[in-house]
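Only a single protein chain was left out; the remaining protein chains are all shown in position.
Letters are used for the chains, namely A and B, taken in the order the chains are written, and counting of residues starts over at 1 for each.
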Amino acid sequence: MDTDSDVLLEVKGLRTRFRTDDADVTAVNGANLRLRRGRTLCVVGESGCGKSVTARSILRLIDPPGRIVDGEILLRRDGSDGRPAETIDLAALKPTGRRIREIRGRDIAMIFQEPMASLSLVHRVGNQIGEAIRVHNPMPRRQARQRVLELLDQVEIPNPERTIDAYPFQLSGGMRQRVMIAMALSCSPRLLIADEPTTALDVTTQAQIMDLLVGLQHQQDMALMFITHDMGVVAEMADDVAVMYLGHVVEKGPVDTIFHDPKHPYTRALLDSIPRIGGARRERLSTIRGTVPAPADQPSGCVFRDRCDFVMPGRCDRIVPPPIDLGPERHVRCLLHGGAEPEAEVTTSQEAADAG
Amino acid sequence: MRIPLLTAGSRRARSRSTEDDTDGRTAVAPQWKLVLRRFRKHRLAMASAVIVVMFALVGVFAEFVAPTTPSDYSADHTHAPPQRLHFVDTTDGVDLGLYVHGYESTRDEETLAREFTVDEDHKIPVGFFVRGEPYEMWGLFGTDRHLIGPEDPDERMYLLGADRNGRDMLSRIVYGTRVSLSIGLAGVALSFVFGIVLGGISGYVGGRTDTLIQRAIELLMSIPTIPLWMGLSAAVPREWGPLQTYFAITVILSLVGWTDLARVVRGRFLSLREEDFVLAARLDGCGPARVIGRHMLPSFTSHIIASLTLSIPLMILAETALSFLGLGLQPPVVSWGVLLQEAQNIHSIANSPWVLLPGVAVTVAVLVLNFVGDGIRDSADPYR
C-alpha cells in the first residue's frame, strides 16, 4: 500500500450547493476523495450526479449561484518544484484570488466535457495554448511558440506548424480535444482532471484520446482524475474508482475490488448494465429501475433507496448511511454493510453475495 | 418510420418540460399558462402592465376622463400655468375636499404676454362626476358628465396648464392618448398582417422565395426610416380629411415597420421547421396550412405577442415624430405628436414648459410598453 506522501489532493466532506430563486440544489453532498501521484481515479455515475460539479469545485470554478458550503479540499505540495512544501485548503481560497489562480493550470489542470465549446473559436490555437504557458512562466512569445509546437507534437497532432495557426473551428473534434490536452499539460501539472473528455467523440477517436492520456500520465507521473459514466472505460483506465450517486460518493476503492466485489447495490446495478462480449446473445441488459430523482428533492435517508432492490423499509428511509470502512482505501455508504443494527448486516450481506 | 420519430420528439419534449420546472403540475400545463405564470413573477413587467391598462382605459373613455373637451378654449387663459390640486383646506380649520386656486392675470405692457399669479382667495372646488362641457360619448349619445372637474361648470381648471389658446393640456393629452395609442395599435396590426404573411412564407417555403423576401427586407431596413417616412407622408394630400390622413399615416407607418416582425416570424419558423414534432406532423400527411396553423403558430404565439408589444412603442414614437414635424396628423386631430407641435416655438417652451408634457406621456407609454414586451419575451423563452 502506498504511503501518505503520495497523496496529492484530498477532498473531505465537500458540499456544493446551487441556490436559485425556486430551488436549493445540493449538487455535491459530502464527497470524500483521495488522489495519488501516478494513479488514476475514475469517478463514475449517471448524468447529473454531480461529477462535474465536484471537479469544478476542486479548481473553484463553480459559477454563481453555486457555492461550496462545507468541506475541505487539501492540496499537498511536496516542494519538489522549488516552491515551499505546504498544504493548501482550496475550499478556503477566494475563487478569483491570486492563490487559486497560481494553482489553476500549474498544480491542477482540467480538460472539459465539450471540446467544441471549451475553446474560444476566434483565437488561434497557438495563442490559446501559449497564453496558458506564459501566465505561469513568463517568457518571450517566440520561446512560448516553440514550446507550443513541442506540446502539439507531444499530443500527436500531425503537422503542428499548421495547426498552431489554425482556429479551433477548422479542426475536428478529436483534434480539438488534443489541443485541450496540450493546453492542460502546458505547465506540467501534477494533477489532471479530465471531465468526460471523450463523450463527444466517435469511438475510434475516443480510444486514441484515452491511449494518449494514459501514455502522458505515465510519462509525467501525474495523478489523473477521470470522470466518465462508462464502466468499460473505468475497467480500462482506473487504478481507483469512486461511484457517485446524487451528490454522494456511495462507494470507492481500488478498481479490482470494485469490479469483483461490488458492495453497493448501485455499483452492482451499474456493473450489470455493461454489455459483455461473449455474453448470451438474447439476454437483455439489465437497467436500473426508475430514474434519478431531481437533486432538488432528495429522498430522506439513503438517496438510492427508491431504486434499490434491497431497500429495508423503516431503516433506509430514516438513517443516512455513514461511510463504512471495508479495508484499505475501500469505503461504501450503505446500511447493508453497517451503520444500522449489526444483525441486519450479516443477513443481508449473505443475500447480497448470492445476488452478486 | 413514423413511430420512432414521434417517440424521439415526445421524449425530447418531456425532458425539456422536466428541466423547465421539476414539479409534475407544470409539465402538463398548456404553454400559455406557463408563460402567464412566469410573467406574473416579473414585478416590473406586471406593474407596467397595470399602467398600460390604465393608458388603455384613458384612451377608451377619453371623453369622460378629460375634465373638458380638447377644443374648449379661453382667451383669458393663454399659457396659464398648472394649478396645484389641494386636498385639505387649512386656512380656517380643516376642511376636507378637493379644490384649486384661481388665477390673477396681468398683462405685461411691453411684451403683451400674460403673467399669472395664484389667487389664494379664489377657491375653486373640484369634484368627481361633475357636469361640464357637453360631449358625445363615442359619438353615440350626448352627456356632460366628467370624471373630474370644477364643481361650477363656469369655472376653469388647468391641472397641467393651458396652451396658447387657453385650452386644457390635461384634456388634450387625454384625447391624444386615444389617437396616439390607437394609431400605434392599428399600425402594428397592419404590420402584423404584412409581417406574418411575408415572414411566414419566407420561413416556411424557404429557398429562393426566402432569399427574395429577405433581400427586400434588408433593402427596406437600409433606408433611413425618418427620411422615408417624411417623404411618404409629405405625399399625403393636404386636403384629405382627418380620418383619411389617419389611415394614410397608419399605412405609411406599417409599410416601413413590418420588417422587424417579418424577421422574427421567419426566424421562429426556421427553427421550428427543424423541430421533430413538425416533421412528425408533416410525415403524418398534414398539409402546409394545417402544419402552420395547428402546430407551428400556437408554439410561438407568445413570441409574436412579445414582438407586437415591442413594436407598438416604435409606432407611437414614429407617429409622434411625424406629427411633430407637421407631416403626420394635422390639427384639429389631437395626438401627442400634434400637441408637441406647439413646443416647436422656442418662446412657448421657454415661458410655459408644460407644453412639453405630451412628450412625457410618450416616454411613459413607450417605457411601460417596452417593459411589458420584454417581460412577455422573457416569460415565453426563459432560456434566451
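Quick note on the criterion: a contact is a pair of C-beta atoms (placed from the backbone, for glycine too) under 8 Å apart; a residue touches a chain by one contact, two chains touch by 3 or more.
What we mean here is this: contacts and distances are computed from a predicted model.
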Chain not present in the shown complex, as UniProt names it (candidates "acetyl-CoA carboxytransferase", "ABC transporter permease", "Glycerol-3-phosphate dehydrogenase subunit B" or "Ferredoxin"): "ABC transporter permease"
Among the chains presented, those that the missing one touches: A, B
Hidden-chain contact residue, picked from the options B:M54, B:M137, B:V205 or B:I223: B:I223
Candidates A:V11, A:A31 or A:M183 - the one touching the absent chain: A:M183
Sole residue of A:E131, A:D230 or A:D317 that reaches the chain not shown, by the stated touch rule: A:E131
Hidden-chain contact residue, picked from the options A:D6, A:E46, A:D70 or A:E114: A:E114
Among A:I88, A:I103 or A:I227, residue touching the chain not depicted: A:I103
Options A:V28, A:L59 or A:L271, residue touching the unrepresented chain: A:L59
Positions on chain B contacted by the hidden chain, ascending: 215, 218-219, 221-228, 230-232, 234-235, 237, 313, 317, 320-321, 324-327, 340, 343-344, 346, 349-350, 353, 356, 359, 362-364, 366-367, 370-371
Hidden partner chain, residues of chain A it touches: 56, 59, 61, 63, 96, 101-106, 109-110, 112-114, 117-123, 131-132, 135-136, 167, 169-170, 180, 183
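The rule is simple: only the chains that are shown with their structure count from here on.
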Averaged-CA centre spacing for the pair chain B and chain A, given as whole angstrom: 56
